[in-house]
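Here's a structure for you.
A single protein chain has been removed from this complex, and every other one stays in its place.
Labels for the chains are A, B and C, by order of writing; each one numbers its residues from 1.
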C-alpha cells in the first residue's frame, strides 16, 4: 500500500561526483515489493521546490526497516536533499509503481542487468533478489567518466560486472550496448534502467528476447492521477491508448510502450 | 556603512513564549552605531519567504564582534529563523536606519525608557549606552501576560524597572501609560518602542517633553529605495511630504511624523 | 458547521479536489475514503477520447507548476459508463468538467454527462482554444463565453457552473456576461498561461511550449479575482488557485467564494483534502465562527462581524 511517512535519515553520504547514497528508516519499508519501484520525495517544508522528486529504491532491508536510494544532486530539489543530515527527516510517499518482474527467469538461468548512470541503483536490489532466487546474474554498468562510477564493488559481489565509461577513463571504453557485443554476453532475460536513448538501442537489439525496461518521465502526482507521465502503447502508437509511467510502470516489457 | 554578510550564530535560545534571543558574529558589527538601528534578515536560501525581515539590534558587543536580537517567532519567516542552530549562518543586511539620539540627555539627567512587547529589545542597548554616559535610567516594560515577559533582569541591573502586564498576571496590571502616572515617574527625556497605539498615547501625553519614538512599518527594501514604509510628516499631514521609516527612522522625535 | 448548499450541490463540507488534479478519483481512493470530500471535480471529458499533448507535460516553477496535459481523457461515453458508474459507490456529488473545441462539442458532452445519476453539476472549462475563432480561448471573449453558456444550459439536466480563465483584462465583465447567459455558478480560477525555457537547450521545457501555471504562486491573482467577481454577481463561486492549507481555504471564503477546490496541492500531499477538512472546524472556532458560511465574503461585506468577535 502507498503510504506517506516522515522517514528518518540513518545514513547519507557522497559516493561519487554529485552522487549521494541515502538510507531512510521507517514503517513504509514494510510495504516495499519488487525491485524497481520508486518513492516520491518532498525535500523542503515550503513551496520551493513545490513538487516531489521521484527516486528509485536501490536496496531494501526489511529487518532494519531501512531502504537506500542513490541520487544525483543536480537541480534545486536534489541539491537541497543532499544537504540533509543524519537524523533529519524526509517526507516520503511510496512505494510507487511496479518493479521488475522476477518470474520471467528461473533458478539456474542467466539474467543480464544493464544500467546507465543514475539508472544503475535500482538494479542492485534486483540483482540481490535474483541471486537469492538462484539466478546467475551479470552486470554491465555504463557511466560517463571515472569520477561518476559507483556501486561497482557491490555488483561485483553478486556476479560478473563490466563497467564502461563513455570516455574510457575507467573500465571498458564505449557504450553498454557495444560492451554486451564485445564480451559476447549470453543471457535468458535482460533487465535495464538508464537514459532513454540507451533503452531504445537495447530494445532494438534485444527486444526479441525477454527484456524489461525501466522508464523515466517528468511527474506530477506519481500515483496515476495527473496524466503527466503517459506514453503511447506500442500497438497504438499515435492513438489514445496509453500507459502511465508512474503507476503502470516504471518497468515495462520490451514492445509494450513507445520509448 | 551598510553591509551584507553571512553572519554566524553563536547563541540562539528561547527566552519566553514564542520569543527567541539570537546572537550573531561578524564584521558587520563594526558598522553599528546608535542603539535603535535594525538589521534586515534573509531567513532562507530560496524564494519562500521572499522578503527580508526587519529586526532591531538589542545588544552590541564590539569586542567580540557580536550583536544580539530578540524576536517573536510568529509568521513563516521568523518561524524558519527560530529553527536555525548554533554555527548556522544568517544573511544579514545592516545596520539600517537611524537609532535613538543620545545627545538630548546629559549625564546626571533622567531618561525614561518605555517598551511594549517586542518593542522592548532595542531599549536594552540604549539603556546600557545611557548608563555608560552617566544618565540615570528608568524602565517601564509592558507585556501581554506573564509568559511573554523577558529581559526584566537585564534592565533591572541598569536602573529601576517596572514590568506591566495587560492581564495582571505579572507585575503591575495595566498599560505602561497608566503605570507611568501611577508611579509618578519623573524624567528629562523619554525613549519608546512598541505598538503604534501605545506610541500614540505616549506622544499625546508626553510629546511636549523630549520624546523619541521608534516606529514599525511593513518594509520592502529596508534601505530607502522602495517607498513601502513612508509616513506623513506632522507639518503636512495630508500632503506629499514624507519620511521613510527605514532610512529616515525608525526613530523619530515626537511631533515629527504622523503616527 | 461545514455544510454548504449550492445550486445542485448539497455539500457536507466546502472542500473538493479541482478538475484534472484528481483524475476520476480511483488513485486517491486507495489512499483515503473519498466519502470525506465535499464533492469531486472530475477530469475534463471531451466528445472523443484524447491522448493529449506530447511529454514533457509538466514543469516546476517557483511556488508553482506548469502543465499542458492536453485534456487527455477516454471520451464522454467511457467516462459515463466506467468512471461515473464506479464513483457511484461514494456518497459524494460529482461536478463534471466539460471541455471541447467548438460549441457543439460542449453541448454533446454536457447533454450526455449531465444525465449521470451522481453528476449534480457541470463545470464548463472555457479556457480551451476555440477552433472556430482561430484558437482564441472561449473564456477570453465575453460574448463567446456567454453564447457557450447559453447553449449548454439548454441541454444540461443539472446546474451549470462556468470556470473562468484568469487570462483576461476584465474578469468582472466576463463573469457578468456569463451570469447573464444563465450560469448557475462560477468556478475560478483556471491556470495562468506561462512558460519555462531550458537553459542548456534554449527550448521550452514543456513539449507543448506553453502551459498552465498553478499552485501557490497564483493565489494572490485568484483571491483578487474572487474578491472582485463575488461583489459583482449574485451567483455563487467555487474558488481555487494555490490552496494548500486551511488558512488558504479561509482566505478564499473571505474573498467571496462559497466553497473551494484544491488542485496542485494534491500532488504535493495526496492527503491534503481530508487533512484540511479535518482541521477546518477547529480553525473556524479559533477565529470565532460558528459556521463556515460566516466567512463567505467577509473581506467586503460591510456588516460582517469581526473575525475576533466571539459571543
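Following the convention adopted for this analysis, a contact is a pair of C-beta atoms (placed from the backbone, for glycine too) under 8 Å apart; a residue touches a chain by one contact, two chains touch by 3 or more.
Every value quoted in this text rests on a predicted model; they were computed, and no experiment measured them.
Partners of the chain left out, restricted to shown chains and counted across the full complex, are A, B, C.
Note on the undisplayed chain: of the listed residues C:26, C:176 or C:196, the one touching it is C:196.
Of the candidate positions B:131, B:201 or B:228, contact with the hidden chain is made by B:228.
Remark: the residues of subunit B touching the chain excluded from display are 1-2, 4, 42, 47-52, 93, 217-232, 239-242, 247.
By the touch definition given at the top, subunit C reaches the unshown chain through residues 61-64, 66, 136-137, 140-141, 167-170, 192-197, 199-204, 209-210, 213, 216-221, 223-224, 227, 242, 247, 250-251, 254-255, 287, 295, 298-299, 304, 306-308. Take subunit A: the residues that touch the chain left off the picture are 47-48.
Note that only the chains that are shown with their structure count from here on.
If you average the Cα atoms of subunit B and of subunit C, the two centres end up 46 Å apart.
A separation of 36 Å divides the Cα centre of subunit A from that of subunit C. Residues of subunit B found to touch two or more other chains are 47-48. Across the assembly, subunit C contributes residues 62-63 that each touch 2 or more other chains.
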